[in-house]
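Of the protein chains in this complex, one is absent; all others appear in place.
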Amino acid sequence: MSHNTFGHLFRLTTWGESHGPAIGCVIDGCPPGIALTEADIQIHLNKRRPGQSRYTTQRAELDNVKIMSGVFENDNGEQVTTGTPLALLIENLDQRSKDYGDIKNKFRPGHADYTYFSKYGIRDYRGGGRSSARETAMRVAAGAVARKVLLGVSIRGALVQIGPHKVDRENWSWSEVENNPFFSPDVKSVSLWADYLDQVRKAGSSVGAVIEVVAEGVPPGWGAPVYSKLDQELAAGLMSINAVKGVEIGDGFGVASLIGEESTDEIRNLNGRPHFTTNRAGGILGGISTGEPILARFVVKPTSSILTSRGTIDSCGKETNIFTKGRHDPCVGIRAVPVGEAMVALVLADHMLRHRGQVGC
Amino acid sequence: MSHNTFGHLFRLTTWGESHGPAIGCVIDGCPPGIALTEADIQIHLNKRRPGQSRYTTQRAELDNVKIMSGVFENDNGEQVTTGTPLALLIENLDQRSKDYGDIKNKFRPGHADYTYFSKYGIRDYRGGGRSSARETAMRVAAGAVARKVLLGVSIRGALVQIGPHKVDRENWSWSEVENNPFFSPDVKSVSLWADYLDQVRKAGSSVGAVIEVVAEGVPPGWGAPVYSKLDQELAAGLMSINAVKGVEIGDGFGVASLIGEESTDEIRNLNGRPHFTTNRAGGILGGISTGEPILARFVVKPTSSILTSRGTIDSCGKETNIFTKGRHDPCVGIRAVPVGEAMVALVLADHMLRHRGQVGC
Amino acid sequence: MSHNTFGHLFRLTTWGESHGPAIGCVIDGCPPGIALTEADIQIHLNKRRPGQSRYTTQRAELDNVKIMSGVFENDNGEQVTTGTPLALLIENLDQRSKDYGDIKNKFRPGHADYTYFSKYGIRDYRGGGRSSARETAMRVAAGAVARKVLLGVSIRGALVQIGPHKVDRENWSWSEVENNPFFSPDVKSVSLWADYLDQVRKAGSSVGAVIEVVAEGVPPGWGAPVYSKLDQELAAGLMSINAVKGVEIGDGFGVASLIGEESTDEIRNLNGRPHFTTNRAGGILGGISTGEPILARFVVKPTSSILTSRGTIDSCGKETNIFTKGRHDPCVGIRAVPVGEAMVALVLADHMLRHRGQVGC
Partner (left out) sequence: MSHNTFGHLFRLTTWGESHGPAIGCVIDGCPPGIALTEADIQIHLNKRRPGQSRYTTQRAELDNVKIMSGVFENDNGEQVTTGTPLALLIENLDQRSKDYGDIKNKFRPGHADYTYFSKYGIRDYRGGGRSSARETAMRVAAGAVARKVLLGVSIRGALVQIGPHKVDRENWSWSEVENNPFFSPDVKSVSLWADYLDQVRKAGSSVGAVIEVVAEGVPPGWGAPVYSKLDQELAAGLMSINAVKGVEIGDGFGVASLIGEESTDEIRNLNGRPHFTTNRAGGILGGISTGEPILARFVVKPTSSILTSRGTIDSCGKETNIFTKGRHDPCVGIRAVPVGEAMVALVLADHMLRHRGQVGC
């Protein structure tokens, strides 16, 4: 993990800006012999693609991914990974000629405009440049490859809160997640959220959201003390997603008000294998997986691209105001669901290989 | 960040087990010429040292640190860093000869016993071995060195919640933090927490806690997109602390129920310098510091070492029960305060050097 | 340095195969504000480009580089680096439809065919796939960027030996290097080498070569003990070039037969600055630059693509013979000159930033 690279043995390096010619990534360290086509990746990209409902940005991007290297036909004529770097590329189609006048000279509050400029003395102001969430398309693409490495592991995400409205966990249904534009597991939340977001959108405003990702099928033993803990790297991966302000594992902040008798998951035998009767720990103890489902949650702030004028300064330091014209996302958290899944997949694939390296299969 | 190493340019590698002869660390990449004595480090270790009140473990460790390498006299006869590896060492004094019978053959639920054994096929069961929070002494020691690197930056932590009892932020006083055994910033919380913890201790139980760390004086521009974000690495650093289950930056999970107009900090001028009128972002936008105070919060679960018997299995897989005899900590979160400060210091020192490397002073 | 990534703060990641759609790279950690156009890079690529004389391969590649990300206009309308990842891309034009029959099923001896297959269980046999020296184009491109970072440092390479024929160092002229197709600094070697290589080429054979790279203007103090030594990383960078079998710094293997009085460079004052009267150490002591020119030398083996049949096995393990049809390079060492320069530039740029990070400007 360093600047624009994530992971140790399964390593993702991304590049590209929101309005440059393309975005892309290099995945290094992928095991060889894994069947992989562009369609395998596209299916996940399509879940994140903008413009799919009125609740997400209307930017028209097909996000068609191309595999530029790292695959070849095996003896059966199947396209498989070769063990050398996978390079993926998505062209930016919707670089509409646009008046960036305001953004060019003013720092949008809540965005990275001021901090990038403070750091580098220059910034690519077109659509946020490198700080745009467009970068997360490559995370989703790489996550699709990571999933292929993680045989027997299922990774699923769901939106569990929009604004003040949480799902009712009694209603949780994974199959429902695929049926609504919010990735909600609670069918009853759908019309409520739809109405709420319509209001938010009409007000030119935005709201935050909470996403939960669950990984099932991870065997006990993945992860590593003490600075490569599985929960540590999940926290890093999820917190690195644009607009994320918090991460929880298992019961998360809820453990503060528990007593030890409540928070300690007991171990029993189930069908001859160790089994935890509860999973408040979220599948991780001492930074290493327990074999129970891994539970991670993260919060995404409301986008700062809103139609209300907000105070800011310009690049000369003069006070001014700004508001964001044009398309915007009332709840960017929705599209963060496949991104969160991807980051969990990347962390797990990396740890699977690292575990195998140190300890053997 | 890899296994037992934290950081990139300012790198901490720790070693040692709870009941081995010693614990230690190597700090690599420290700038040369920084005045550093054992006393500079000891002052921070003493804040974390066990046995200082009846609310923390009674293990009797002096935690006297020795600097084994990396310092030398400069021309003024002052001991300074040389730019080569600093090695620090603390001998384990309180390795009381003890009957580990129960722990030896049973996995303590809620601890890392089962996961270490699953991963490695062997574990050092004496006091948790490598998974013991004793390792955090070296974090505090290294954090003391990181503070020396961070001229002009102040890093302070406080306990803001024990069990269900939160501090009243209206009463916040940094000077009060030094005055009570809980690192509480709210004088009114002290007797309440004392009574509550006495109850918990008498019940042989334990509770969780929330810690907040604030770093002031960080200039705008530290941090790096997109996989070395400042908030990402703070999350990694804090989540790597034993028993931590969640991390927040700024308003954290609270942003879920905000609207964009509320969550977007406006920028104004104050005394000719950019200033954010609010700091819901916690001093970080796009992974890069804004110049405002950096606010991080993390939650520590109740220790699983309690006097109540809990179900578990033994190393043969047979169901059994266990409870933890002897000394224990009713609220391990208290001693996590200096550890959290140290992790923030380590992340900031690393990013200060990385920023200087890429961008110049 | 890890799989397909080179460097620490100035990091190069390359991807692509000889006969895929393109090759490319990502340069991460480049300082912002450096003027950079495609032409700045192209000028160096053109020195390496195949097909420029009858002494190098006739593969027709224009090697036109595109900058895909990481640059933007500054206030003066000049295109400069932004501090975010530079992505470079070169399309492969000359992917002539070809009968790979022989190469497909047989391991070319002296090439990486057998070892890639042993490692990965699959290989991209088209032109060597990832093991092709085509990858070195991206090194040269990245080296061009590194040179821009290294203000005041000059990095020049020359061919000093082809087969048994060494240059006469008495005749050394850097300006001559630009005048002949061999990058020879000795005008008298040119016709001799031309005749010799014509013979080699007609015989369908190949020969080895030795390249020397000199970096001037490096201040004292770059490099780092003890596992990031400047000479260590130069050795790594040069040995990573295809077909390289040895690396020397300064007097190299010649120091074996010297005595201490001969090999120890004395230090004097010259114009008020420290100066070494000789430079047998090649500008590096204890892994850190002395301020004298840095001298590195490396040897490239004769290409194994020759017209003489050689014994090998096929992918079923059966003994057979093979020889390489079509275009080939009688002395691949010639085109290694700009590649060697590039690797030296990459190592120095990385160490410049690392030094600045730890010690300050």
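As written, the chains take the letters A, B and C, and residue 1 is the first residue of each chain.
Definition applied: a residue touches a chain if its C-beta (ideal position, glycine included) is under 8 Å from a C-beta of that chain, and two chains touch if they have at least 3 such contacts.
Owing to the predicted nature of the structure, the values given are computational and were not obtained by experimental measurement.
Taking the complete complex into account, C:I288 is the one of C:I288, C:I334 or C:A349 that touches the chain left out. Summary of contacts with the chain left out: across C:H3, C:K104, C:K188 or C:K202, the touching residue is C:H3.
Although one chain is not drawn, the whole complex shows that of C:T14, C:T56, C:S69 or C:N92 it is C:T14 that touches it.
What subunit C contributes to its contact with the hidden chain is residues 1-6, 8, 12, 14, 107, 109-112, 114-116, 118-121, 130-131, 135, 161-164, 200, 205-210, 219-229, 231-240, 242, 244-253, 255-269, 272, 274, 276-277, 281-282, 284-291, 299-306, 308, 310-313, 317-319, 355, 359.
Within the entire complex, the positions of subunit A that touch the omitted partner chain are 9, 29-32, 83-84, 225, 353-354, 356-361. Taking the complete complex into account, residues 2-5, 11, 13-17, 20-24, 26, 28-29, 32-33, 66, 68-70, 72, 74, 80, 82-87, 119-124, 129-130 of subunit B touch the chain not shown.
Methods note: only the chains that are shown with their structure count from here on.
Centroids of subunit A and subunit B (each the mean of its C-alpha atoms) stand 27 Å apart.
Subunit B and subunit C, compared by their mean Cα positions, are separated by 45 Å. The set of subunit B residues that touch two or more partner chains comprises 225, 359.
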